[in-house]
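A single protein chain has been omitted; all remaining protein chains appear in their positions.
So that you can tell them apart, the chains are marked A, B, C, D and E in the order they are listed, and the count of residues begins at 1 in each.
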Amino acid sequence: MVKIEAVIRPEKVNVVVEALEKVGCGGFHLLNVTGRGNQKGIEIFVGRGTSSATRSSLPKTLVVTVVQDRDKDKVIEALIDANRTGEEGRIGDGKIFVSPVSEVVRVRTGEKDNKAL
Amino acid sequence: MVKIEAVIRPEKVNVVVEALEKVGCGGFHLLNVTGRGNQKGIEIFVGRGTSSATRSSLPKTLVVTVVQDRDKDKVIEALIDANRTGEEGRIGDGKIFVSPVSEVVRVRTGEKDNKAL
Amino acid sequence: MVKIEAVIRPEKVNVVVEALEKVGCGGFHLLNVTGRGNQKGIEIFVGRGTSSATRSSLPKTLVVTVVQDRDKDKVIEALIDANRTGEEGRIGDGKIFVSPVSEVVRVRTGEKDNKAL
Amino acid sequence: MNFDTGHIAWMLVASALVLFMTPGLAFFYGGLVRAKNVVSTIMYSFMSMAVVSIVWILWGYSLAFGDSLIDIGGSSLLGDFKFFALSNIGAGGEGIPDLLFVVFQMMFAIITPALITGAFAERFKFSTYLVFLVFWITLVYAPICHWVWQSDGWLFKRGALDFAGGTVVHLNAGMAAVAAAWLVGKRRGETEGLSAHNVPFVVLGAAILWFGWFGFNAGSGLSANFQAVNAFLVTNTAAAAAMLTWTIVGYLQTKKFSAVGAATGAVAGLVAITPASGFVDASGALAIGVTVALVCYFSAKFMENSKLDDALVVFGVHGVGGLWGALMTGVFALESVGGTKGLIEGNGAIMIEQIIAVLATGAYSLIATLIILKILDVIPGLGLQVAEQTESAGLDVSEHGERGYVQDVAD
Amino acid sequence: MNFDTGHIAWMLVASALVLFMTPGLAFFYGGLVRAKNVVSTIMYSFMSMAVVSIVWILWGYSLAFGDSLIDIGGSSLLGDFKFFALSNIGAGGEGIPDLLFVVFQMMFAIITPALITGAFAERFKFSTYLVFLVFWITLVYAPICHWVWQSDGWLFKRGALDFAGGTVVHLNAGMAAVAAAWLVGKRRGETEGLSAHNVPFVVLGAAILWFGWFGFNAGSGLSANFQAVNAFLVTNTAAAAAMLTWTIVGYLQTKKFSAVGAATGAVAGLVAITPASGFVDASGALAIGVTVALVCYFSAKFMENSKLDDALVVFGVHGVGGLWGALMTGVFALESVGGTKGLIEGNGAIMIEQIIAVLATGAYSLIATLIILKILDVIPGLGLQVAEQTESAGLDVSEHGERGYVQDVAD
Partner (left out) sequence: MNFDTGHIAWMLVASALVLFMTPGLAFFYGGLVRAKNVVSTIMYSFMSMAVVSIVWILWGYSLAFGDSLIDIGGSSLLGDFKFFALSNIGAGGEGIPDLLFVVFQMMFAIITPALITGAFAERFKFSTYLVFLVFWITLVYAPICHWVWQSDGWLFKRGALDFAGGTVVHLNAGMAAVAAAWLVGKRRGETEGLSAHNVPFVVLGAAILWFGWFGFNAGSGLSANFQAVNAFLVTNTAAAAAMLTWTIVGYLQTKKFSAVGAATGAVAGLVAITPASGFVDASGALAIGVTVALVCYFSAKFMENSKLDDALVVFGVHGVGGLWGALMTGVFALESVGGTKGLIEGNGAIMIEQIIAVLATGAYSLIATLIILKILDVIPGLGLQVAEQTESAGLDVSEHGERGYVQDVAD
């Protein structure tokens, strides 16, 4: 099993959730994070509206879903589809990280691993 | 070492924290997330109290603790005990994910790995 | 590639961000968490300013960055430098966790793995 | 110059109370939108205090309450420039200084365009809004105010009843809201399933509105007398009745007691009692409160599925509520309260006047607002709706360079 | 009909100020609970504005201030239906219209049951609460109000002093809170170690209460005169003295300056000065403020370990504070201020009356509230405490279908 984590634009949350469900991935969780990558920060006023500073980080949303190995690629594809802006993509469209998961347990039933997903 | 992540009901935080401490796991952190699984969402009003919609996600809490391999099973057991509702469990009782951790460092002392836990 | 997660003091965020950038790590995200380790909790009033309780958890910030394997050590060093308080360090200076990442995708371009970092 | 210190004391307070309603509205609306637009939504209302205060003393008051500039058969359509920049307003007055009337009326002019902003919240360009405020007060608010409240005004002369602004303020804002929602266009992205981002702010706003509304209605007789007391009581009664009705109807339909619903119900009751507050007694207020809640509740529900993206249901609450209030004023007016008989006392004629007033002010507001916005839309550098990216990132960051809430830590 | 516009002006404002206290209370209480119950807690107070406004004008006022319905040896226990639906209240009055007295008193009736809600916050069923409001105003508030403030009332006739509601409002609410906390039962789950979820809201609420309390106390003489000025001053003085005392005692005990403590201290001072505000001078106010803070501080501390889950310490602040205020009114009353001598001027007899008033109102409130709640508990479909799941998920979502705060993003 793998954990797929995607850093996305907050305004894309609904689209992404729909995309995940369409591709059959019904379990996930979402977090608010702030991040920095090629896209640096946003201009926010400091002082009394007299000058602005580029804040270090941008509000982003992290989508986390643990899936079976065989579903990995279609989920990644769905995430790319849902998040790429326009044909070319825009800076800040996000990143996807995949990492191994060794065990999953469903608390309710005690089911394990693939059965628990 | 492994990282154990559990998605739990927010109202269970205190119980879980106690359970973790009882089982000797003194280090962990908690995050607010929202999630979806078999339990879909909550009904929340939209408009002016004139109609409601099932919001996509439920508030959940994510408990994260990194433990030595040999502690893994007793921590998972403690988490199941603390989170299962009633005999049968209820939808939404949560899920536990385990993944490998290759290195741990305690910033204060520079101690590494098992010593740092 | 590896994921480096550091639990730090919230007031250190700016210092840490600078340290990461200095060491060439331009991509990361930050989360608010609360945690417990050797440092237990903070005293907060309950009731009407008539008595206080040690709340279970402390506000902490989690810094997450995925880097190439060869950058791992210098990033960890930078994090230790930025977070250790004084010569000796103080309880609560934080912890660093390293775990494997098997795949990275840049949504914008579809670039993969090291290229996507 | 025959001043009464009691009247002056009350009208000073009433003016302050009405001014305070505008930030109240800012919080009512601000709580209802998404967090990324809270600053923007608050600023729409808040800036009206700056812009309209200036426009009003320069020419707004004069156009509204000056002598007749445009006259048709003895009935006036617009005031002249006699009071331009407060010229010709001395230290005189009857009961209260004339200048206090200028001040009190200014507060009404401030809140009316602020009410409209709920319709185009989360997407209207702020620079255009500033220009809009100037034109709208000049070309829509001042004329309608003149028609209804100036002694030469054609609706006033016909005998239409509007004690504190059912047509001038609420129906006017509600119809302008329709024009605005229509021309500005829908919010982009998914807007279904949105809920208030800060319910306490919604209640805070509604509470400040309720509090300030005592000045609005009980001040509209310009005196600290029995009529003011009655207006105070009926205002409270209608608000309470409408709030209770809305909450219960909502409960019957959804099995939940919505706080946003309760707050909206209270506002609907306050809207509807506004024109009536100098003419009806408490039983009339009860009837108006209960009925307006029903009417507005189902309007709001109906509007949810409408093509018009009236984001904060301004038409549903202020348009429909103002209309209903204006008509019910005709129904429940009592001679013993305001000197005019209503339908229930057998005076059917008054209903005609109320209907004419509603139609005239509603139609004028809709059309004039459409024209103003259309022109602002095509002027280069202005335009109505912000760019898509601006909208999706939230107007707070893009237009105001601010975020409503900033946490200390991972931020 | 001999009206004074100055009195009318002041009493209109005072009425508005007292009405504004109820949303103030909503924020004071709302900030103290957990975030998942903020809407619910605010709604308890807010809905009182809707329900009690209606009950009051229909029959509440009449039961409280009507002629004697139940009479024992010339002393009255309850008003009759003379003023049912405001009948027999014309446009007359002395100084101010009688109708303004109805309005002013209505605002007191609104806030009193709202005060109780702090005791059962985070768990009381909202539908039952709506029914409770109606019965409580009718069967508890109106009678006690009649005893103390109607010229026929038996406590009034005995000469008990209560200028603005130490017994009628605060002790009454405090004892009803005991009844409610007891019958409703404890909050489930862990409730130790809970702290206020929004301290700014707590201070905002306290500030609005302080502001509105000027209307409460300085309005209770129904005139803009010297007594009102004195009441205003002593109100401010007692609030300040109690706030300072609470903060310092808290600091001595904990080495921290709690803002929640400061706000609570201010409210305790306001509570205690309420019955005294027409009878004592500033030095009496200082004494009352300092002592009530001490008494309530240690009550609140003591209540923490009590078995009674009086969630927001209503008994500790309003019950104990109201009791203390009523007694201290007897101690510090000055003939030069309110026409009655207190203990310090040698009038020991007044203390007897104050004690009788406290015992009678406190006992009646406790018992009658217990009975009402017991009955509501057993009526099918009602019941007091929400289901366990409802409670653990938070009342906002379960009872009101709303969340207090919604973030835009991962939500």
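What we mean here is this: a contact is a pair of C-beta atoms (placed from the backbone, for glycine too) under 8 Å apart; a residue touches a chain by one contact, two chains touch by 3 or more.
Note that the structure is a prediction, hence the values are computed from the model and not measured.
Only one of the listed residues, D:50, D:70 or D:359, touches the absent chain: D:50. Note that of B:2, B:30 or B:75, the residue touching the chain absent from this view is B:30. Taking the complete complex into account, D:103 is the one of D:64, D:78 or D:103 that touches the chain left out.
From the options E:266, E:334 or E:366, the residue with contact to the unseen chain in the full assembly is E:266.
Taking the whole complex into account, subunit A touches the unshown chain at residues 43-53, 55-56. Touching residues on subunit D toward the chain that is not drawn are 3-10, 12-13, 15-16, 19-20, 22-23, 26-27, 30, 38-39, 42-43, 46-47, 49-51, 53-54, 57, 85-86, 91, 96-97, 99-100, 102-103, 106, 126-127, 198, 201, 396, 399-408. Touching residues on subunit E toward the chain that is not drawn are 4-7, 9-10, 13, 17, 34-36, 195-200, 203-204, 207-208, 210-211, 214-215, 218, 223-226, 228-230, 232-233, 236-237, 239-241, 243-244, 247, 251, 254, 256-260, 262-263, 266, 281-283, 286, 394.
We take it that only the chains that are shown with their structure count from here on.
Distance between subunit C and subunit D, defined via averaged C-alpha coordinates, is recorded as 50 Å.
Centre-to-centre separation between subunit A and subunit C, using Cα means, comes to 19 Å.
One simple way to say how far apart two chains are is to compare their mean CA positions; for subunit A and subunit D this gives 43 Å.
Multi-chain contact residues of subunit E (touching two or more other chains) are listed as 400-403, 407-408, 410-411.
The residues of subunit A that reach two or more other chains are 13-14, 30-34, 57, 62, 99-100, listed in rising order.
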